[in-house]
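Worksheet: the structure to be examined is printed underneath.
Of the protein chains in this complex, one is absent; all others appear in place.
And now, chain A:
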Amino acid sequence: MATTVRPTAAADGVPDVPGHLTRADRTELLRAMLSMRLIEERAMSLYRQGRVPGSFYDGFGQEAVSAGAAFAMAAEDRLCILHRDLAAHVVRGVEPARILAQYMGRATGVTRGRDGNVHFGDKDRGCVGMVSMLPDMMLVATGMAMAFKLRGEARAALTFFGDGSTSRGDFHEALNWAAVQRLPVIFVLENNQYAYSTPTALQYAVPPIERAGAYGMPGETVDGNDVEAMFEAVRVARERAVAGGGPTLIEAQTMRMHGHAAHDDMRYVPAEQLAAWRERDPIDLQERRLKALEEPVDVAALRAEVQAEVDAATETALAAPMPDPATARDGVFAEEAVPLGDGRAPWSGFAREAAR
């Protein structure tokens, strides 16, 4: 149960390529991160135009965590997605227009205006949206894994949570429970250094990854700004999980580059800390990697393609109606129980497995 620390990417270096990704996969990973960034940039400008009610939360600088992690999950796996993980929704196949409509409280948003901003999960793509009480979804993901194990299914669940979440009881209950029952669940701790304004030094005395062994599961710290390292860590954890090897705690070291939400100027973050992380932008890193390939990827064209998608999605979302006030009381109770459906799983490894 030793804790291992994966080497992080040097500021100007590009780490080795994991062997499980094709050139197309690596391009997909970049595409997912670009989608997240461009959707969120657009949403931020819509917010400033007064078209996004409430506040706006983004994951600028953290795109690699959710893109890489979600990419390692199979169609029949299930995910509980947090508020700085938009790329996970993109990977699972949620259309950008529905995401932008979600931010604007439109009838065509994922929650049909019932919940705001990033509080959503597409049930038809195997995803459950977060609640504001963090990290409640760690237990929900643990329960999904418990059902998979009870039924003898080779499937896994994954949940994201932050450094602040490590202080709450549900973090303990979930890690302990999953380890005791040896469940196929992957816990991705997205350590972005701040819980709102509270730095990790005020959050814990012992680094959370060191607790993994104490609970009885492997723990690994990953460069959360390296999308391929994230993919590889989750791929390995998933492989172990579905083989009956139990849960894994993965700590993705990253940095929240924007405020907690749009209203937060984050004056509490030292400028030099931000500057250091800015040098390690996850999208820059992957772009450099793909440009350096023997057969380089046309990154500019990819960027233009994603931008065009987001532009079109914006038009669609802006044209969508607001929800009908007469429906505000609808849907408190369910008439029938339909379990979560499968999501998109674009990693070529799943297609290879299926072909075998």
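To be clear about the criterion, contacts are C-beta pairs under 8 Å (C-beta built on N, C-alpha and C of every residue); 3 or more make two chains touch, one makes a residue touch a chain; residues count from 1.
We adopt the following convention: contacts and distances are computed from a predicted model.
Per the UniProt record, the absent chain's protein name among "Aspartyl/glutamyl-tRNA(Asn/Gln) amidotransferase subunit C", "2-oxoisovalerate dehydrogenase E1 component beta subunit", "Cyclase dehydrase" or "Multiple sugar transport system substrate-binding protein" is "2-oxoisovalerate dehydrogenase E1 component beta subunit".
The chain that is not drawn here is touched, among residues A:R78, A:R92, A:R256 or A:R289, by A:R78. Only one residue in the set A:D25, A:E95, A:E173 or A:D264 touches the chain that does not appear here, and it is A:E173. Shown as candidates are A:H20, A:K123, A:R288 or A:R344; the residue that touches the absent chain is A:K123.
Only one of A:A24, A:A107 or A:V131 touches the absent chain when the whole complex is considered: A:V131. If you put the missing chain back, the residues of chain A touching it would be 78, 110-112, 114-115, 119-121, 123, 128-129, 131-133, 136-148, 150, 157, 169-170, 173-174, 176-177, 180, 331-340.
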